[in-house]
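Every protein chain except one is present and positioned as in the full complex.
And now, subunit A:
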Amino acid sequence: MGNKQTIFTPEQLDAYQDNPFRQRIAEVFSEDGDGNMTLDDFLDMFSVLSEMAPRDLKAYYAFKIYDFNNDDYICKSDLEKTVNKLTRNELTPEEVRLVCEKVIYEADLDNDGKLSLEDFQHMIIRAPDFLSTFHIRI
């Protein structure tokens, strides 16, 4: 947790290869949006994903990560992508659709059929596991 480490071993870097959103994280934190990170972007990423980062900041970046098409709204296609990434396409299309509909029904406060940042924050701030799962320990 608090240990000082300046060199990443290949094992440590490999350990994060299983995250279904790894590509997306790289895209969000890189300045050019293509996943090519500069040192600053890299630092950015770790400052957001560290344990110390505040909830609002984490929520903001989580929103960006789940907003696949970068239109500042999490719409149905984003949700479907998320579900399929999370379940490795194990669910049938009907189930995916049901899940997406339920998510929008639950979290969409303004009934516009997609989640804005505000909706997302309103929902994620109440989540009990969000802070404990949305961070990386090096």
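Just so we're on the same page, contacts are C-beta pairs under 8 Å (C-beta built on N, C-alpha and C of every residue); 3 or more make two chains touch, one makes a residue touch a chain; residues count from 1.
Please note the rule applied: contacts and distances are computed from a predicted model.
Set against the options "BHLH domain-containing protein", "DNA 5'-3' helicase", "NAD(P)H-quinone oxidoreductase subunit 6, chloroplastic" or "Transmembrane channel-like protein", the UniProt name belonging to the omitted chain is "Transmembrane channel-like protein". Not every partner is drawn; the one left out touches subunit A at residues 1-3, 12, 15-21, 31, 40-41, 43-44, 47, 49, 52-54, 56-57, 60-62, 66, 79, 82-83, 86-88, 90-91, 95, 98-99, 102-103, 106-107, 109-112, 120, 123-124, 126-130, 133-137.
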